[in-house]
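Note that this complex is displayed minus one protein chain, with the remaining chains in position.
For clarity, chains are labelled A, B and C in written order, and residue numbers in each chain start from 1.
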């Protein structure tokens, strides 16, 4: 058992840290988040060409770096810590995972190298009902000859207004729940697709609405068996859930760090605020939460690695994802909220960054289900069964 | 608007305080709680004969003092504060309320003067299913000629093993929920009744199981209309709920007071523990809870007075009861639990009293429904309706 | 204990309600419900006009003595006015700092000349005031005032230099009351003065502070040898702290029930959303909505105790000491609840680039409730020290 970073993983983390400290400064974040696109295309280009980040867990045969999910989550953590504005999460943690899990070899060969080269992508599966499980899929897919025709609306799609490539879920008419779901991969500029930026409270993570009006795709767009894609989509969602929890840990850490730094500067009543015991105890509770959250994401990342390697612990994927998301969502919100409180008056000014973390805490909490959602998901496994009295 | 004690109410409170400080000392409580009876009969006699406490809200025409529910709750608060071991709650807040709400004039004339003279009494309505609403009533009542025959078990009955007079609820066979419930008043030594003390974690409030095996009662035992008693029973439960919340406020207050007193004595690292800010803040939170809880019980007590007087605010009785019980249950548990924590090592020894409050906090929390139960009860009023989408 | 207002008070309530119904319409329809927390800088001209309208009806400064143009209204009547004002969705009061803070202060501590000069325009809704207490290094530590006042003997006037912060409505105000250090050698609450300073002068600069909502309700105010007349100091030089603290004591909770009515509107809106989007079927949300309801009802009961003047035995009004900590924490939780009831939609703005919905704005602003006017930490210190007699925090 060696549940800690290897030398190589440490290096990857530290490299991400150093790069992001340079490029994802407070000023850079504020500039990028104020745009509708939501990121600096030049920076994305550097992330692709200099850092090879989109390639991270794409197998080498498709031009990727062939690294694991632990490395990916380590990078997500740093990106959360620096509030990175970039299409990385949508491209790598949503679309690339979807392709790795559900695409044919031909589809992988066609799209993964494009992603390595900087093509942006995302996953759209949620309708407007605010669900995150199979019920979320509302768009309808019908068969017309050799083609598939998709109509319906997607909502809350990360970077959906700007991504170049889409993976989308749709269901056969009249089906519900886990039945009848198919996945498709398609260029975002297919006829019949209109896309709208949805302005959001957290400006660092962009969301979009996608309206599909009889979007017609041939069989090459279908991923896997028609109507049978829920198991794959469920895995994709679990992998995405683990990755967003990594972002949350980074944010929770930085909420603590920036708060402690402020407390060590600020003097009231002739003393550093950091010397007040009630303040110290709040900071200690923040550290407890972030360390426990970190333990959760790295376990989940290891399980994700097992999943990609077909290991026996793969079966733990849904549980590990829900544990990580339930805990990290609450930890981040707690730390960012307490961070504002401990900053005092400046905590709710636009000038200080803690409010940006507070907003990202909320947007990542909601995305893919909040703690309550994931606890109920776990409760079904723990408590339900035919023998429940 | 004058939402504060009158001079007379202050006097009643202070008299109760002074008397209980003398008779319900830590030593007296420990002696009484170790017995199966659970109280000192001589003390009960003094409470009846010297203090006239069971008479408090019984109308003067039945030999009572004719005071209101605010006075009763003020006394309950002091009894909770001193961990009083006595059949007061069962006799006054359960059985007397039941008689006042549901008995005929003949029944009142027969039983209320007896209570004034020291007869102990209680209310039994809960079966073993652990519910507190109408579903709790499990005992079955059948008609045999002019008589009623009751069979079934009652559980969690306060002082049920020692009370001399019983008010019991039973339902017609085949009914459920609010249907078919009747109330009866009967001496506890009726043939067919066997009673068993249930030893409890909180030793200061005794509970019992009552087994009814074809207990046969004539029509004079029936309170009100046969099968139609739920509305009255619901009111009795609400009144009892307000009264137990009074006990909780007293306990929550004493948990704070004894803890603060200890903190001002105990020195660690060369300082009074009371000087540590994190400790001070915990104490401040305890005071917030107990003051808010106090506001809740006195409002509810005023509503109970309105109820007895037939005032228009009577309709608020269920809401006021649930608000009080939801808040006071959590406040008491919080304060007693935090009290143990702030006592440190001695907090979990038998020698200190804080653990007795901790146990009474739990037993009063459970009794008549915990905070979660009462919140859901309120949610039904707030949220449900035919137009809920 | 009596839960009800007297018949006389209820008659007063009817009078208030009728007047508001007849006057808060027409040209004033658009300011209904506006100008509250987070919206204080909006529709300023219209709300100024409304202040004058209020005065015409005799509804400004009702708690002031009749000799200064008030109604001598009782605590109960002031509570009732605030309740009815909130019920009618009256706009955020532009004149409230003058009416509720400065006015009573001048009546208690001011010279006859100050009263005659400053009270009538407040009463008429013509001169607006803002408050100059906090400074960058004097937040929780309010006595750590760095702003200096020196008396220019030659010109016979005070010159004020320093920086104040968190000043609401500074742009719109005609005057600012400021505590400033008159004795440069002094520290803490000694050696301060309480000054009445005109805002429209070269020595005063106002800079808005942008909030996490993207809006600017507060300001920094810079004084650079700002001029203050020799008669415009309240009390003697050195009495500033006494006057300032006296002022804080004039807020006697008469607005709490009105504030709670606004909270109640917010909770009703959350319930409406929950019923329409299905969140009302989520058992966890149900618990939290019920808990919010419990908390708000108790807030009202607690205010009723507070306004009734505590127990007749004259003991400390502990229910008043918890009030700020209680409501601010309750409201902050309500903000989170609103977002969780909205679910993923909580993220989506009404409009770009940063057009927050009413619920989103409320949610973000509630994070300041537990900070301004004494942080929760300071509130807990005060409760522990004053109500529970625990040792004071040492100064460094």
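Here is the rule we use: a residue touches a chain if its C-beta (ideal position, glycine included) is under 8 Å from a C-beta of that chain, and two chains touch if they have at least 3 such contacts.
These figures come from a predicted structure and were not determined experimentally.
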(Q) Among B:78, B:182, B:275 or B:322, which one touches the chain that has been omitted from the display? (A) B:275
**Q.** Contact residue for the chain not shown (choose from B:151, B:200, B:258 or B:314)
**A.** B:200
**Q.** Hidden-chain contact residue, picked from the options A:9, A:104 or A:258
**A.** A:9
(Q) If the hidden chain were put back, which residues of subunit C would touch it? (A) 283-284, 287, 394
Q. Residues on subunit B that touch the omitted chain in the whole complex?
A. 34, 36, 126, 130, 155-156, 197-203, 207, 267-272, 275-276, 278-279, 337, 340-341, 344-345, 347-351, 355, 358-359, 362-363, 366-367, 370, 372
Q. If you put the missing chain back, which residues of subunit A would it touch?
A. 1-7, 9-10, 70, 256, 260, 263-264, 272, 274-275, 277, 279-281, 283-285, 287-288, 291-296, 298-299, 301-303, 306, 313, 319, 322-323, 326-327, 372, 374-376, 378-379, 382-385, 387-389
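As a convention for this text, only the chains that are shown with their structure count from here on.
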Q) What is the chain whose Cα centroid lies farthest from the Cα centroid of subunit A? A) B
Q: Compute the distance, rounded to whole Å, between the mean C-alpha positions of subunit A and subunit B.
A: 52
Q.
Report the inter-centroid distance (CA atoms only) between subunit A and subunit C in whole Å.
A. 41
Q: Could you list the positions in subunit A whose residues touch two or more of the other chains?
A: 276, 278-279
Q: Scan subunit C for residues touching two or more other chains and write them down.
A: 277, 377, 380, 393
